[in-house]
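Okay, handing you the structure first.
Omission of a single protein chain aside, the complex is shown with its protein chains in their original locations.
Up next is chain A:
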Amino acid sequence: MQAARSSTLRALHSAVLQHLRVQPAQIGSTWGLFRAISAEAHAQGTCLSRSQVADRVLSVLKSSAKVDPLTVSETASFQNDLQLDTLDQVEIMMAIEDEFALEIPDADADNMKSTKDVIEYVVSHPRAK
């Protein structure tokens, strides 16, 4: 009697545990999860959404003293639409660096000629905050 009850209890116990037990994941998925968190594998870009990045970039441009806020848009070219010369463009890139806590190397900063380039660059940068 005692043995029967304990064996059914044990069966019930193991059945419950079977439901509750977390199955060990495959090696690939664990590794994939770890690599997804690590900075090296995060090649997708920043965790900010594109609209957030666009809003912040536009607000940086609008609050800059050298830019007319009415001409600012997402496809505005620095040279033609916003009438910025080279030194102004350097200052704008420094302001973007301050806004998103980035360090933009010289080669990348010289290649950016419009607001769209800036937004694309920030969205694809893994370290932009």
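Here is the rule we use: a residue touches a chain if its C-beta (ideal position, glycine included) is under 8 Å from a C-beta of that chain, and two chains touch if they have at least 3 such contacts; residues count from 1.
What we mean here is this: contacts and distances are computed from a predicted model.
Asker: For the chain that is missing from this picture, which UniProt protein name fits: "Alkylglycerone-phosphate synthase", "NADH dehydrogenase [ubiquinone] 1 beta subcomplex subunit 9", "Mago nashi-like protein" or "Mitochondrial tRNA translation optimization 1"?
Answerer: The chain we cannot see is, by its UniProt record, "NADH dehydrogenase [ubiquinone] 1 beta subcomplex subunit 9".
Asker: Which positions on chain A touch the chain that was left off?
Answerer: That gives, for chain A, the contact residues 24-27, 30-31, 34-35, 38-41, 86-87, 89-91, 93-94, 97, 101-103, 106, 109-110, 127.
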